[in-house]
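Here you go, one structure.
Every protein chain except one is present and positioned as in the full complex.
By letter and in written order, the chains are A and B; residue numbering begins at 1 in each of them.
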Amino acid sequence: MTNSEPLLRARGVAKRYGSVVALRSVDLAVAPGEIHALVGANGAGKSTLVRILSGVIRPDAGEVEVAGKAVRFRSPAHARDTGLAPVFQDPAFAPDLTVAENLRLTTTDAGAFRRQLAALGLDDVELAEAAGMLPLPLLRMLDLARVLAHDPALLLLDEITAALPADYAERVFEAIRRARDEGRSVLFISHRLLEVQEVCDRVTVLRDGSNVDTLNTADGSEQRIVAAMLGERAALAVTEPRKVAPRTHREPGEPALVVRGISDGRRVRDVSLTLAPGEVLGITGLEGQGQDELFAILAGDRKAGGGEIVVNGEQLVARHPHEAIAHGLTLVPSDRWQALLPQRSVRENLAVPLYNAPGRWGWIHADRELHQVADAIARLSIDTRAQAQAKRLSGGNQQKVAIGRWLVGGFTTLLCFDPTRGIDVGTKHQIYDLFRELAAAGKSVLMFTSELREVPLACDRVLVLYDGRIVAELPAADADEATLLSSAHGLADTLTESR
Amino acid sequence: MTDVKEEAIRDEGAAPEAGLVARIAAGDRSTLALIGVLVTLVLADGLIDRSFLSLSQLRNTLLVTAPLALLAGGQTLCMLTGGIDLSVAMTATAAAYVTGVQSSEGPVTAILAGLLVGVAVGLVNGLAIGIFRVNPLIMTLGMSGILTGLLTVGSQTFLGGATRMSDLVLELGGGTIVGPIPWNLVVWLLLGGALVVGLRRTGLGRMIYAIGDNRVACRLAGVRVWQVETAVYTMCALLAAVAGILIGGRSGSVDLQLAGSYLLPSVAAAVIGGTSILGGIGGYTGTILGALILAVLDTMLNLLSVDEALKQVLYGSIILVLAWVYARGTASA
Partner (left out) sequence: MSALSSAVRPLGPTASRLGRRHAWTAAVVVFFALLLTWNSSQTRNFGAFEIQTLLASTLALAYLAMAQAVVVIGGGIDLSVGSLLVLANCLSARFMEGTSFGGSALVAVAVLAVIAALGALTGLVISVSKIPDIIVTLATSFVWGGAALFVLRTPGGGAAPEFQTLVLGSGNAWWPALLCLLAPLLLVWAPLRRSRAGIAIYALGSSKDAAFLSGVDPLRTKVIAYAVSGLLCGLAGIATTAFTGGGSSQSTIAMNATLNSVAAIVLGGVALSGGVGGLIGPVFAVWCLYLIPNIMLGLGVDPSYGEVVKGVVVVLVVLVGGQLRLRRSRSP
């Protein structure tokens, strides 16, 4: 398989955004007629690589060859003409145009598109419908059909199966295999290792912006993939002497947060949990299992359809985040761009909660503010060299600012959504330490994390979310990655075995 | 440890926190450039005509600048939140008109009535934009039309009668305290000072920048964005009302075209001063310089007896060039 000339070859591809390195240096080779998987943890650089290979962004360094010829993509259209066709998680359909008009835009032949649709088992799609009116999974299928209609040499599929109904996912796999049989190559990006094992021929593993391993899936080397994704455990041990967080002494009495039977009618189904004062409770799960919605409901940013939330013994019905905040329930959102004021200084970013109500719109006590802000900066060791504008900080420091805001504003329970996504190991451990410190002071932390190895380092206890429900609860000491992974995939029998 | 940190933030924070002088000292490049432009224009005016540098000419320039700077101040507030107020000119006219009609009730009542018009207009604008999420451009455009209609009808019916301003208003709008200092400068200095300081040193000021920079983040931090917006549009309309009364006081009587020509310059002054129409960036110091530049430029073109045509072309070019410079500045950052 590898002796033939590769269809796509990337050498030393690198990309940085300001101070954040998205891709350090990636080499990749995809053979003709091969289904090649690209896997890696969050922030490993998968999406950046796909965006480079599909002409959306240009690399800072490195070169890309297609069928032995060096190419520099000017635009997505150029990449498509070269034979590289992407399907993104967010389908490239202008929402206000009809499907037919979107096809005109990409000069897609309607007949070929119809044939591909039929092959995907979707015969009765109305092309005169506005794309924005169609459900997302269907739209992604249409995107796939459109890409196939262009007769590409290489398909780039970025998380195409995320939040896709099972029967659609199965049809995607069929289409991928069919494409291979027709001599096309596929670059398949996925979080789901089971899929990768089942569908792909070879796997390249990315970690921290570099390719760290390439192997044949036929060897059944799941362990090796996981090990490559996670990287050197020894390095962790050096920076973090204790591998398991010490169990904090839980104070008896009233829980800090009780959630009973919360649903939103769509993604969150009957979630109940209890959080004690001084506890760090982890929640984990694959992408799109309802975690975003659950945290939004708890933070008062989204209405719950049923159930109740009790904070420190008081019932909370929030129509706006300020009501949750008044109860001491504060959110650090997953996306830092939902937390930061990018053009304002670190100081102003940290001090926002001090002025969030008309009663606090008066004179700023500069010294008091400075003191509180400096305290947060010191506790989180925020690097203040680039503090004039928050957008110039590194990702880790931005995350610290998002958390530090609530050290300034005050809270009793901190809701933290994937607080360590895409930041370096040292900063991660500073954040874990902060959580332990907060817990020791009697505060509570509820954190969602997509990085399973984080769980024993930061949490006392962990819940696993699958399809909007909590499917497992484990003390952190028992929460090894294999157990968490299998419950996160909804494999209940593995779960009972491990119990 | 903490003290060292505090010291570090204090030092770093000096640039945006301190006043104009400190900003210049700290090398705020865009403020410096604007001052440079202003000084050059003033000197050029002086070269063209010696009398420009006289005190009476200075008084004239200030007299023209004060109302524009107040209108542009309101506009700056709206733009900092990412909005715009196209009703400032009509609000100013309406406030002046009501003040004029109410003159018979005594000057204080008259002025209060005029300011009340501003508050009412601002509240309606702010609530519609903040709570009902009407696009600011459309809301204030519609408000401008509504005020035009009401005034047109009102001038013949419920607002009938003479619109002769009372002596107090005439003095405020066109009178002189001493030497080159007109009364309206005092009004402007008071309100303008409050704006500059308020934007930097009050919680509301922080929130205005914050919602202009990132509304979602503000919501998640517990800020009720509609409250800030209502406050901002109300303040903007109130400033417009003050400006309208001053303009009315200068011209003596009020007609429906009183402040119409101030609308685009009010936006232009803010843009020239470096306030971004996308929100979160800028401030009133820049706008003051922008308004002064527009006023001095206007005087210069008049001295040169450049006709209106070239004047407008120059205005447009200056706005475009400065906006381009600012855009490049943010892009490279």
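Definition applied: a contact is a pair of C-beta atoms (placed from the backbone, for glycine too) under 8 Å apart; a residue touches a chain by one contact, two chains touch by 3 or more.
It should be emphasised that the depicted structure is a prediction, and the values quoted were computed from it without experimental measurement.
Among the residues A:T82, A:N102 or A:N349, only A:N102 touches the chain that is left out of the figure. Across the entire complex, the residue among A:A61, A:A77 or A:A118 in touch with the chain not shown is A:A77. Annotation: of B:L58, B:V134, B:L168 or B:V216, B:V134 touches the absent chain (contact as defined above). Taking the complete complex into account, B:I146 is the one of B:I146, B:L168 or B:V216 that touches the chain left out. Residues 84, 86, 128, 132-135, 137-139, 141-150, 152-153, 156-157, 257, 260-261, 263-264, 267-268, 271, 277-278, 307-317, 319-320, 323-324, 327, 331 are the ones on chain B that touch the missing chain. Counting over the whole complex, chain A has residues 56, 75-77, 80, 86, 88, 90-97, 101-102, 104-107, 121, 124-126, 128-130, 132-135, 137-138, 165-168 touching the chain that is not drawn.
The rule we apply is simple: only the chains that are shown with their structure count from here on.
Residue ranges of chain B in contact with chain A, taken from their complex: 1-2, 5-6, 8-10, 12-13, 15-17, 201-204, 206-207, 209-210, 213-214, 216-224, 227, 231, 280-281, 333.
Interface residues of chain A, counted against chain B in their complex, comprise 299, 301, 320-322, 325-326, 331, 333, 337-348, 351-358, 360-364, 366, 370-371, 373-375, 377-378, 384, 387-389, 392, 405, 409.
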